[in-house]
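For this view, one protein chain was removed and the others were kept in their places.
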Amino acid sequence: QGSLAIVYDVGGRGDLSFNDMAALGGERAVRELGVRLTEVESASTADFLPNLRALARSRQHDVIVGVGFLIQDAMAQVAEEFPNQKFALIDGFVDAPNVMSISFADHEGSALVGALAAITALENGGDTVGIVLGIEIPILLRFEVGYRAGVRWAVDRYNEIHGTNKQVRVLYTYTGAFDDPARGKTAAEAMLGQGATVVYQVAGGTGLGVFEAVESAARGQGKVVGPPFAIGVDSAQDYISPGFIAVSMVKRVDNGVFEAIKRALDGTFQGGAVTLKLAEGGVAASSVEMVELFFDEAVAAGAKTPEEKAVAMAGVRAAREAVPQLAWDLLNELDSLIRSGEYVVPEALDRDTAEYWRSVLSTY
Amino acid sequence: MDPRPVEQRELEALSRRERQRQLRGTFAGLAEIVVALVIGLFVGALVMDGAGYDWKLAYEGLLIGAFGDQWAIADTLASATPLILTGLVFGLSARAGYFNIGAQGQMIVGALAAVAVGAHVSAPPVMAVTLTFLAAALAGALWALPAALLKATRGVHEVISTIMFNWIAHYTALYMVFNVLNDPRSAERTVRVLPEARLGAIIPGADMTAAIFVAVGVALFMYWLLWHSPWGYEMRIAGLNPSALRYAGASPLWSVNLTFILAGIAAGIAGATQIIGRPPTYALYGDLSNVRNLGFDGIAVALIGRNHPLGIILAAIFIGAMGAGSRMMQIMAGVPLDMVRIVHGTVIIALAAPEVWSLLGKFLSRGRARREAASTAHSKTVQR
Amino acid sequence: MPDRSAPPAGAAGQYKPVSVLAGAPPWLEMRGITKVYPNGTRALENVDLRVAKGEIHGLLGENGAGKSTLMKILSGILPFTSGRILLGGREVSLRSTHDALAHGIGMVHQHFSLVPTFNALDNIILGRGASLASPDRAAARKRIQRLMEETGLHAPLDIPIEQLPVGTQQRIEILKTLDRNVDLLILDEPTAVLTPQETDQLFEVLNGLAARGTTIILITHKLREVLALTNAVTVLRSGRVVGSRLTEGATAQDLARMMVGTERLPEVKERRQHEKTEPVLRVAGLTVKGDGGQDAVKNVSFEINAGEIFAIAGVTGNGQSELIEALSGLRPIANGRAYLLGHSINGKGPRELYRMGLAHVPEDRHRLGMVAQFSVLENSILGVHHEPRFRRGLPGTLHWGKVRRYARDLVHRFQVVTPSLATPMRSLSGGNQQKLVVGRELAKSPSLIIAGQPTRGLDVGATAAIRDLLVDIRNEGKAVLLVSADLDEVLALADRVAVMYEGEILAILERHEFDRERIGLLMGGVHDGSAAG
Partner (left out) sequence: MLVQSLILAAIHAMVPLTVTATGEILSERAGVVNIGLEGILLISAFTAVIGAEAGGPLAGLMVGLLTGALLGLIHGIIAVYFRGDQTVSGVGLNILALGVVAIGIVDRWGAAGFHRVDRAFRVQPLSTPLGAMSPMVIVTILLAALTWYLLQHTNLGLKIQACGENPAAADAAGVRVERVRMFGAIYAGALTGLAGAYLSVDWLATITENLPAGRGFIALATVVFSRLNPWLAVVGGLIFGFFDALGLIASTSQELTRIIPYQFIQMMPYVVTLLVVAGVIGRFRSPSASGQAYRRE
């Protein structure tokens, strides 16, 4: 009774990013809705079309989820070939009645952590934050520009509060890889070397190197908790480097996947675009509870022990405490401004727009 | 002088025997591959069993996914298409004595050229496709040429130059896709090539396009070149005994350039097949994911195909089948893609050491040889 | 172990060692040795060999008879299929050269087993001493220098082998084995590239060693040497022992009969008289650089006429190789000019020279003249493969049918013994490989053929066949430039001889002026006034 299929992006499971989050949603559907889950990884972009077709042809799945915007063209084609099959697309848009296109307001979530980053830097006497990204593709531009916007908003707000005229510089670099922690580490080290207090990673596996750089730098100064801090992305990554990750920009792809199969089962499935924004819980700054949730699942699955959980959670809490209260306050303030629509986070999905926002938002 | 003059007829009979021996050699080669396959699949089954998967169901899926119906076969051939070409890059170069691992970069550049021409030059369909292939071939050849020239003039080893050029191509492409050839409406990829420049699916519902014929055609051309043309004859001399090349009146410089250029052409065309010969996107992705690893997989293909163009076709179909089959392995048995890599890697390692089997054979026949030797020695004493 | 502090041999005659055939007890026994190569070749069939201590034993046989195989088995390089080896009455197991050396067995190989990038010293100390210890080069150098004094075999110790002429390499190969102080010394065609003088010196050393109890097995195709040096011989044919006999009282004819099974030693063909004709090759003031950049050929001038064999004699390494490489377009001419049939060949490559009428049998057939992995068929068109006559209608396609007919014709005409045209060249015996190469070059119907060491290492039959071919084309009115280190060959074939020494031509002698001793002296650089005319 009920079957869900997920076609992952080329990174596949273990990308620490939307593939893993989608899998999380799938697993939740298995648990809560009792559906059968079929997962297909793609070795290359060229596999998307045959993978989707093979699943559609079997006519066994209530909904087939494609993860990632690269799958968009293939899904458009298959949706046309199999008009009776329900599809869901994460992070892209296909204009077809049988495709539910789910996208996330990455820029809004990134703005939140940008605000936190900026204030953390200022309160620690710094004036620089960084963002390390993977390969330059449109969706990453959205993260980058959102982050910059958050930094800008927070700095302006800070100056307003304190009557100062402080500036925060945003260092950014595209590393050209999603799977090379060494590049992430070197890039982050370069940023820390230029005085960055907080570095946000939007680089999949490459981001592990960012965490490592930050933690090493802090420990090198004898610290057991930041600053400097890193910021995680996509899932609640705070536990990966407990004590040195201030917060994560959580993108609830799992909710998207879960929603898709749930609607397909209860008959409310509809084609069209669904944007899960901050207001809808599509993106969020990670909370302690979210991290705990992850651990609870991991402990249940036998992957982690309760002791590991205790140690890690202590680190996670310590990091949060080490982040200045003002940073949290402004993050929350921005959160409600965005929810209420009073503040609209700029969005860029192409190079020119991104370039425009870079110069507009630049505080230097 | 040898007292026995060579009898024409005798010679011919012997030639026949030699040909039979060669044929037997070919069969032995095939047998080797089959044995390696069996070993790889066996190890894969062990691992899957240990990890708690149903290996029988998985292999059933592998078979169905690769050859189960007309779509599966077509998808297998579609996956094989670029691999035939990148396999030829390594195989042809190896025949000429070079360790050319530059297929990846040359293919990337070919794909870029295919986009640049295919998306911007409008022409009648056949013309557009031809032009696009030509542009990709030219780009691949031009990208391969510096490695050849560096080798010939500066003695730079091709391993180092081709690895470096692969990465240079990679970063160049990252730049080009996002800044020059970008599709403003769908910025994650380049513009799509014009409909005239696209090859459509041959069987609706599967990925195979006429690109497969292009790939096989290139392989046949390489076969002709290597074994039926004086240039290929020279290339093979270069691979086996470079000193004899000049003695034979050929120019080593010309030979190295020719080899790299032809290899580059194959690689460029491989890039083009992924752009104009693979539905539905007809564009290059910003993370280059539709040409990822094809160059390196080509090395495996060439090695399994024993660097022979026809062997490469078969090997590419084999690897393509593993790829297509892995789809159903995942769907039917829930076996992750990574498990397929274990099977794949084991098969290749098993293929590396054919002598294991001949050693085994020798071990078995040694007893026989001993007995034979003993019996001839015996008969001799009796004669005395 | 022989005592090296004793004075070198000279009075060897007084200790005439005895052979097993003369009643001495056998020290080395090989019994019923059978060897089947992995490809199925039965190289040895139930071979017995018995040698006494201190004996110098000759091993004879045609190319491919199995001599090298037998000795490689004895020196631990090759495993054998069945049989036993006894040393001093006890069965020994020789599974590697390591074992063999431990038993005091050392071998000088036919194809040099030297590491080309090492110098002589390192080649000599290779494989000796504790692995993690530093090589004791100083001690080794002293030892080798003394050995060189004693044996008269001199070689530079610090120059990489690959830069040395083959003759020097051969001397190093011998020194290397002598330095191991072995009890059983095996030499596989050691004299093929030595000068007569060096050969004599080597034989003196061998006699001295034997006198002190070292047992020696010598493989050679040169019957003169066998008669001069050995106590007894064993002859192999097609992997079986034909027989053994004492050397004393044997003639060259006797030995040849045992080897080839025919009565008469082959003789060189009759040479036809020609009228003096136009020069085919004219070389004027030619200078050619060697690999090291030095002048290997210095200002050399000569002419070769149609219908003439012009030989260049000399110890290997005196510039002959560079000269023929320059004349065949493989090496640039640094200075001077050369004309083939009146046309300058300066700056021309092998293909152009071929079109101008030149054919070239290279000295180093393994490196230049053939592709070992190619079949006989493919090798038969090496260098002419680009010709339209082997093409098909489709542009550029080789017509293998035509090639096959051509190759079959070559094999037939030049009596190349091969199982088939598809047989890889490397599976042919050296003699047959050489016949194919010579035949292929002759089939180019050249005006001039350059033949470098055309019979090196070949057996009596193959040597005679190739010499005949060379005389034949001379008689047809073609010109031949023969480069050979084998003085007998030069004397037998040449119409005129130029002697090269250190890159210069010391003298050019007409046939009536030929004199073994005088040429031998010239080869050693001794220039007597009378040669100037």
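Structural remarks
Residue numbering begins at 1 within each chain, and the chains themselves are lettered A, B and C in the order written.
Going forward, a residue touches a chain if its C-beta (ideal position, glycine included) is under 8 Å from a C-beta of that chain, and two chains touch if they have at least 3 such contacts.
Everything numeric here is computed off the predicted structure, so don't read it as measured data.
For the omitted chain, the shown partners it touches in the full complex are A, B, C.
In the complete complex, the hidden chain is touched by one of A:N159, A:T186, A:S287 or A:N332, namely A:T186.
When the omitted chain is restored, the residue from C:D122, C:E363 or C:E489 that touches it is C:D122. Of the options B:A123, B:L142 or B:I168, the residue whose C-beta touches the omitted chain is B:I168. Listed for chain A, the residues touching the missing chain in the whole complex are 13-16, 20, 23, 130, 171-177, 179-183, 185-187, 189-195, 205, 208-209, 211-212, 215-216, 219-220, 240-241, 298, 301-304, 358. In the full complex, chain B makes contact with the omitted chain through residues 47, 51, 101, 150, 154-157, 159-161, 163-165, 167-168, 171-172, 174-175, 179, 296, 299-300, 303-304, 336, 338-356, 359. Residues of chain C that touch the chain left out of the display are 37-38, 75, 77-79, 96-98, 100-101, 107, 109, 112-118, 122-123, 125-135, 176.
Note that only the chains that are shown with their structure count from here on.
Per-chain Cα centroids separate chain A from chain C by 76 Å. Centre-to-centre spacing of chain A and chain B amounts to 39 Å, using the average Cα coordinate of each chain. For chain C, no residue reaches two or more other chains under the stated contact definition.
Annotation for chain A: no residues touch two or more other chains.
Taken in their complex, chain A has these residues touching chain B: 5, 10, 12-13, 38-41, 43-47, 49-51, 53-55, 57-58, 69-70, 72-74, 76-77, 81, 135-139, 141, 176, 178, 349-351.
Partner chain A is touched in their complex by these residues of chain B: 65, 71, 75, 78-79, 170-171, 174, 178-179, 182, 184, 186-189, 205-207, 274, 278-281, 285-287, 289-290, 292-294, 323-324, 326-328, 330-331, 334, 336-337. Of all the residues in chain B, the ones that touch chain C in their complex are 1-6, 8, 11, 14-19, 22, 224, 228-231, 233-234, 236-237, 240-241, 243-244, 246-251, 362, 369-370, 373-374, 376-377, 380.
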